[in-house]
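Apart from one protein chain that is not included, each protein chain of the complex appears where it belongs.
Chain naming follows the written order as A, B and C, and within any one chain the residues start at number 1.
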């Protein structure tokens, strides 16, 4: 979303002086006890002031789902849209007013099931907005049906004998769609989330962040395999550092047939390991995307970023160009353009 | 789509004895003179008999677009659906009757714009069908608006000063969605198309084939950069052979930072080159996907394939299991299940 | 001391507590005991909108209402005579609905300062006059339950869980419910984990004996069994009945049921119910969205299955374009719309009847479709079969309108004999129908076209959304052909009128001035209010529409034969517009758009008002 260059004009509260309270609405939060969404909300509300974002210039747009309620809890401008369409609404807002800071909150169902197409098109257009996808691998609000990210064999009310469709990998899909900023964090990892939000805020263009979110009611512990052992099951991505985990005793190398593989790091020799470069090649990012539990530790942090002109900039630039080249449109002239003819009071023509 | 195990039962004409005529409907073909669709149609109609497909067991499903008319020209069963939904209709047909051979014909707008979501979900489910996407980088039927695959800066009626959204790479997207068979051919390359159709027909699961199609009326020559110089601008993929082009004088290697690069082949030494393996890693397939004009020659043929259980198999198997485990359902028993009570003529209960 | 027994004709009880308190289970158990005892009954659960609102808050309250009687009744009742409130929030949320002077049974232990605050009570309602005029019984349910089970050595938390079963026992005593029904159920349910079983049995008996032995309750009540037609009965909810009706239609047509849907409250229940019936050969598919679901179902129908899709309002909007395709493809398909309160996301857990005009006209172009509405939970079974019958016989998509109220509520059901259900003939095309040729749009006497499925030898054909030439089905831009096809599609649907029952009018005195005409789920409330009006010595006729497109053949005559016609709907007058426009009768609307079912007393008052004008 667009960094807010002018902190003080037309009455926006000055940045820096803001606190978490300034981003907290008066609405009672209504998620289930223990829902991962609480942690994410607290982190976002707490971190916004540090970014110096003005609430008056911030818009949250969400779809339908437990995640969708996020919008009501932020004391900013907000639209709680219909199911799956938040990226489209946000595209309209961002293109209409590029000065705003626009955040889209969606879920694995809202964003990847009904809303999958809008998601990929918002990403390919590189619209200037930040998409937070709360991935709990389940439909929470509608009481527990499996989602496009649910593991094969998930038993849910709509699949009592287990789901049979192969799950989507949100990161692969985002990269496949041409996303220019891709990151991942766990709901409870406030520190990492903060880092990512800061980078995301600086990034001009479409940001996609997968939040590993726990749904204690319908899918409890689905991410425990990653969260219970941060050292062993997560790779903390650091720019320019090799891909290591388990206290540096293991790492990721590019194996034969272009398959990622886990190798032991002996005597601190990381020469065989892949080195993280968030500005690296799309292919490298695809490799990171393929590191998923249970076979691999999961990369956490900024996986990929790339600078590209944003849709809203280009769209508004085209208008400016047109005005400069053709001059500001004159409605009268337009109506009289092409062939016209005069009829005099006497019926004469010329 | 499902190979047709039984050539002769319930009256289907015996395979082998069929000719192109058996697959040619009585409808007058109505594409523009010189349209690439003619070549594709001729190849498909001509090749079907060789595959021993029975027209009575074959279904073509298409969306809206010039490409969508394909269905009317095949003398098989066919549904010309609404815009973008063909993969969903085909999913219903395939799941209802796994014995059929199901072909989806779509365009870059039908399949990637309005229909993008159904496409990726059909692919991830690995439904047993073959998707032919006619990619002419334009909306033909609606008279030439730009499409999701149009190059940046495309001037079209809706973008007189040039399009500003970054094009989608259909192959990357398909891979990102988890496609199990991905291939590419040019509309005019009947030989290659035939090879691919044969492999596709053998493959159980979702097949995605990108057809580089020319629209002489609204986007003439958009693929000339690839088609005019097959040797120099195409990589003919062959299983187990290195990625070479330009009569073997050049090849593709994996460069630093995991970027593909073009290298000269000196003295026939191809040791540094990548070797094609259609059963290879997803990552390798993503690399092939990134080889696009103008920077690279484009890989033609089968880029990727992987065996996975198909949706229709699994879905029907679950029903069989249920019947075996619980016994075939008895409606009477179902209605009487749970708590019931008798009321006698005298009003007594028990 | 022996206690008095007071006889009542009908009683409405509402169990209310925190989402975690198991009120739905308590209600179900009480319902079963009541059913076996032989009262007529109707029930309505009332879930909180949030998945799990904070415990102890008003938003977290979950309630279950049952009306049971010694005569037949038609609704779960407007105003509870008895409210069981497990905590202050429950009291606060529900008190407004309880009849003045009604009985309140409160869980004393739950009325702590903290809980009162959570419920938003400034002062304790038990002492500030809030409850004046009610019969209040305070029972320390939690502590008694804990004591009753203490020797079983459960943790206090576990022990407390049984307090709803204690309440169940208490109320079972109050209304003389047979205890063995509940005890047998507990036995089945907990056969394995015996400790919990023991605890629940102990809690249930404790509750029952508490009523029996303590001085607190002076009287218990007796509600005699209701006389009903002999046969085997069960309790059934609308969702269950609708799902089973679809299965029955598949069985009676020999077609495979293919249900494709995208989850949405309150329609998800259908998907869940049908997903459990795989051994009936039922195929269920959870699609990526409603558009896909509709197209998958349509594809399944093209392939020779009974393609069905179900959803609620927002999903109906999305399916519109696909339904239009189904209309022009003329393939059998059933679309279930479990209506909820709109517009837009609206109030997803609340009921409404506001999708009628959407069902009629919610597609571009002239796109006629039969519409069938279910009138009671059990009737959802028949409505589903009827929709499938019309869809298959006439090769057309058919919309079934249900709603949140019907889907969630339940009633006793005289289980039908499967062989008595209508037989549906798919009549697949088997060969050429025009000399050597097969013409996919050559129609039969009902104007239905042949259904030729892929795999059939020699019947290959292509169909699509472009206008089709009569007979051949080839693309046609011919003006007269389009006019003809448009007329044929309309005539086919209108022609169904000869194949459906006339609307039945209930006019006991056969010369009433006023006809109350309804459709769908308002049936019970309309008939019950009419009864009350008649009990007051006034004459009123009622009729309930099941077929909304086409209207029954006799409807015009019926509405014209009454001086006044009143149309109560849970919308702003949608059926009224159709009836007025079609028959030019000055039907007037009674509308209610509160997300709640129609209440007897409201409608009774309106009827009387209209009659006295």
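Couple of notes before you dig in:
One rule holds for everything that comes next: a residue touches a chain if its C-beta (ideal position, glycine included) is under 8 Å from a C-beta of that chain, and two chains touch if they have at least 3 such contacts.
Keep in mind that what you see is a predicted model, and the values were worked out from it rather than measured.
Touched by the hidden chain within the whole complex are the displayed chains A, B, C.
Only one residue in the set A:57, A:143 or A:203 touches the chain that does not appear here, and it is A:57. Of the listed positions A:43, A:91 or A:106, the one in contact with the omitted chain in the full complex is A:91.
Residues of chain A that touch the chain left out of view are 10-12, 25, 27, 55-61, 64, 71-72, 74-82, 85, 88-97, 99-100, 117-118, 121, 315-316, 318-319, 321-323, 325-329, 331-332, 334-336, 338-345, 347, 349. Touch with the hidden chain on the side of chain C covers residues 49, 312-314, 316-318, 320-321, 324-325, 327-328, 339, 341-350, 352, 354-355, 357-358, 360-367, 464-467, 477, 479-480, 482-483, 486-487, 489-490, 571-572, 576-578, 580-582, 584-586, 592-596. Within the entire complex, the positions of chain B that touch the omitted partner chain are 28, 30-33, 64, 66, 80, 82-84, 113-114, 116, 139-143, 145-146, 148, 157-161, 217.
Convention: only the chains that are shown with their structure count from here on.
The distance from the centre of chain B to the centre of chain C, each centre being the mean of the chain's C-alpha atoms, comes to 43 Å.
Those residues of chain C in touch with two or more other chains are numbered 278, 288-289. Touching of two or more other chains is recorded for residues 117, 121, 315, 318, 321-322 of chain B.
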